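Can you keep this structure in mind? I'll have questions shortly.
Heads up, one of the protein chains got dropped from this complex, but the rest are sitting where they should.
This part shows chain A:
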């Protein structure tokens, strides 16, 4: 059984990392990062089967693709704290000559990243390709991907969604971060997404919802269930309902902190709400 308290402590530390990273360079995307902290911590510490070390091909292990690359702070923090690269390197986020680019990339050779993302809507296609190769290689491990809900406004996703069902990509679990927010406001005001469950089901996917996507136990339970749905001829979609900015009260339930860094005072408030657990970088 996973130790929930340990995962929660790690999540608290990840939140501190996110806040400190974006504060230092006065740029980056804290809102979506905070909203997905529990998911990333659960994914990398409990859900995925990964090998020690990192190689690009990832044969014999589960793979993860982040499509909404702007939430790089949470990705970097969780990768570093899972041992992919030194935690101290979080200090270099968005600085010149860093491997921790504003949006994740393979270009600088950062362990844990297998494709560049940032220009939205491309990650599901890439994940499908990796899943196809796993099938060709007779590699039974799974491919995971994460996408923003607003990101589904990009048409390429629907090409990918159609392909995955039509070609029985049943070793893929694509999670949608349903936080209802995007840069210009609430998704229902910018461009309504409609009923995502009905849409994915209509395209031929198995859909599972995690109502409290900021609760580690709910995530573990939901993702375990999602795993049981793989290998049955259909791709699996998880609708993960999260709160943007979760864990920092003044950042929650608003799009205002999508791409804005806290100032000194706001940082202190945010950190006070998330006391140090595993040690700051």
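Note that in this section contacts are C-beta pairs under 8 Å (C-beta built on N, C-alpha and C of every residue); 3 or more make two chains touch, one makes a residue touch a chain; residues count from 1.
As a convention for this text, contacts and distances are computed from a predicted model.
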Protein name, per the UniProt record, of whichever chain is missing from view ("ABC transporter permease subunit", "Xanthine dehydrogenase YagR molybdenum-binding subunit", "Glycolate oxidase" or "Transketolase family protein"): "Transketolase family protein"
- request: Check the options A:14, A:66, A:100 or A:130 and report the residue that touches the missing chain.
  value: A:130
Task: Determine which one of A:9, A:89 or A:159 touches the chain that has been left out.
output: A:159
Field: Listed residues A:12, A:42, A:72 or A:117, member touching the removed chain
entry: A:117
For chain A, the residues touching the chain missing from this view: 56-59, 63, 65, 105-107, 114-119, 122-134, 136-137, 139, 155-156, 159-160, 162-163, 166-167
